[in-house]
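This report refers to the structure that appears directly beneath it.
Removed from the display is one protein chain of the complex; every other protein chain stays in position.
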Amino acid sequence: MAAPDAPAAARPQVPPAGPKGRRPPRRKGNSAALLLIAPSIVFMTLLFGWPMVSGILQAFGGPQGLTTANFSRMVQDPYFWSSVGNTLLLIVVMIPIQFVLALAMALLIRAKPRGSSAYFYIWAIPLAVSDLAAGLVWLTVFTDRGYLNSLLASLGLAPVSWLAYDNYPSMFGAVLIAEVWRATSLVFVIVVAGLQSIPKDYEEAAGVFGANFWSRLWHVTLPLLRPSLQTALILRTILAFQTFAVALALTGQNFPLVVGETYRWYTGLQDPNVASALALVVMAVSMVTAVGYLKLLRDQSEAPQ
Amino acid sequence: MSHATTSKASAGARPEPAVDRRPLARQRRNRVLLQVACILITLFMALPIYLIALAAMSSRQSLQKFPLSFIPDNFSTETMQTFLQSTGILGGLINSVQVGVFTLVLSLIIGVPAGYAVARFAFRGRDPYQLFLLFTRALPIVVLSVPLAQLFLQTGLYDSVLAVVLLHTALALPTTILITASVFLGVPRDVEEAARIFGCSPVQAFLKVVLPMAVPGIAAASIFTFVMSWNEVLGASILTLNQRTLPAQVLSSLAESPLAYRFAGGFLLVVPALVFIFFMRRYLTNMWGSTIR
Partner (left out) sequence: MADISIKGLHKTYPGSTELATNNVSLDVAEGEFMVLLGPSGCGKTTLLRMVAGLDFPDEGSISIGGRDVTYLPPQDRNLSMVFQSYAVFPHRMVRTNIAFGLMMKKVPREEMERKVAWAADLLQLSPYLDRYPAQLSGGQRQRVAVARAIVMDADVLLMDEPLSNLDALLRLDFRAELKKIVQQLGSTTLYVTHDQVEAMSLSDRVAVMKKGQIAQLGNPITVYEEPADRFVGGFIGSPPMNFLDGRITQQGALEVGGQSITAPEFLARAAARTGGTPVMVGIRAENISIVERGSSDSLDAVVEVVEPLGHATLLTVDLGGQTVKVQVPSTVRTSSGEKLGLRFDPGALRFFDAETQLGLTA
């Protein structure tokens, strides 16, 4: 970078127009590159930009033009606040569990136990499972005549109605377990990739200078893993706000979640405007969270150590 | 006539300390604990899959019994057959395959050139473009689906395979571009430049040299796109009514369907995951490692 007080003439500039007003051509690469990315920009603008604008209009739309009536209907719906509460509670509990579990799994794999390639395959399978399928898989376990109750019965214990609408803690637990089962895989793979990119030397050096396993983890591994964890955290949280089919499969309508409500307003109650309003709420919260994470994690790295 | 060696005498006549093998024993114990932990986690991950396979492969009768048996002593394809013959399931399967394949093709057509541009050209606006892609990747599906449904209604695209393909491509494109960009970054520039020196045009160099080296990475990205499309539930449900994909079909009939139907549906949705991850497992870490900034 040029020194700030270098004379203006010394700083790189676009060459001034010549006598005929022509400038020298830009690098040929520029136009080729723009040509190559043009289709993607067009496509994305049409399919992201247009719906976004349209969605905002729809959320504020009414028979007589712009209105906030949709939002008030949304908020007054009896299930709205419980859906928000459930979603937030789920995220607050689920994300830390997933990250600790994924980190533990990645560290276990890294220690190369016997059979580690088989373990890696099995532990990665759930990431390719859809959330609907995950819900159905755990349905076999938690349903009244399912495998968990069968196990209890064969041990002589009384079966429990895990998914009953009035058994809130266990409904929450079932959805939590199903989502942890499904979504931890993705974080696990991201962390494994991140660990692989950390050269062995750093941890060996830390070891020679007196750090035991936990010290090495805290002082060397985790700080160097921060970029991977950051990306994973943002992606995972935004996806977690959209938890939907898992709960539908396990608990039907008894465990409302925000996106589940969006679906219900759209298909069940046939009101696309309120559905859009809900979608906007999800987007707003996701954006705020993403920005919050970025700020939080960036501040930590700048702090003196 | 011997090795010329010189060595100072050892310091004093200190007795040899015995080799302390306790740390070795400690390490061996740790390895055992490691295996135990791995086995526990594997049980957690694998058991549910085994259970739904078991449930889907049991006769209807045995599913009515309580308690359920944990061993496959009542193998039968009855449940699966009934499921496959239910309304809309076979059609849903076909639709899911169609949507997946078209999404894959479309996202590659649009995404691979863009990925190449990001990898090879330091063009003005590259950073904002990458930021734009990251931003769109983080956009919730639900935000798009509802308005898109309205737009498709107005343009007559609603309830068609094309509608879902467009949505899924839009979802897959950012990831495809970023992954192919890092794949192309992994192809050394000098190989390409050597091809140019030896007479290839830029397009020829790309097709003959770069593309073959990039194929494994792009294949992995394609499989990832297909799986994503196969599993996508919310958008597909909102955008279609009669031309449903498999997950959308199962979702819409969830409330009214018998347990056996749901078990069979879940199993069918899980099987591709088993197959895809098996073939993709070597590429998994490469893909995610390379997209991490």
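In this document, chain identifiers A and B correspond to the written order of the chains, with residue numbering beginning at 1 in each.
Assume a contact is a pair of C-beta atoms (placed from the backbone, for glycine too) under 8 Å apart; a residue touches a chain by one contact, two chains touch by 3 or more.
From a predicted model like this one, the values you see are computed outputs, not experimental measurements.
**Q** With respect to the chain omitted from the figure, which of A:Pro113, A:Pro159 or A:Pro223 is a touching residue?
**A** In the complete complex, the chain left out is touched by residue A:Pro223.
**Q** For chain B, which positions touch the chain that isn't shown here?
**A** Missing-chain contacts on chain B: residues 1-8, 10-11, 14, 16-24, 27.
**Q** If you put the missing chain back, which residues of chain A would it touch?
**A** Touching the missing chain: residues 199, 201-202, 204-212, 215, 219-220, 223-224, 226, 301, 304-305.
Heads up, the rule we're going with is that only the chains that are shown with their structure count from here on.
**Q** Find the geometric centre of each of chain A and chain B from their Cα atoms only, then give the gap between the two centres in Å, rounded to an integer.
**A** 15
**Q** In their complex, what parts of chain B are in touch with chain A?
**A** 31, 34-35, 37-38, 41-42, 44-46, 48-49, 51-52, 55, 64, 66-70, 109-111, 113-114, 116-118, 120-126, 129, 132, 136-151, 166-167, 169-170, 173-174, 177, 227, 230-234, 237-238, 247, 250-251, 254-255, 259, 262-263, 265-266, 269-270, 272-274, 276-278, 281, 284-289, 291-293
**Q** For the complex, give me every residue of chain A touching chain B.
**A** Counting only chain A, the residues touching chain B are 29-30, 32-34, 36-37, 39-41, 43-44, 47-48, 50-52, 54-55, 58, 104-105, 108, 111, 113-117, 119-133, 135-141, 143, 145-147, 149-151, 153-154, 181, 185, 189-190, 192-194, 196-197, 227-228, 231, 234-235, 238, 241-242, 244-245, 248-249, 252, 259, 262-263, 266-267, 272, 275-276, 278-280, 282-283, 286, 290.
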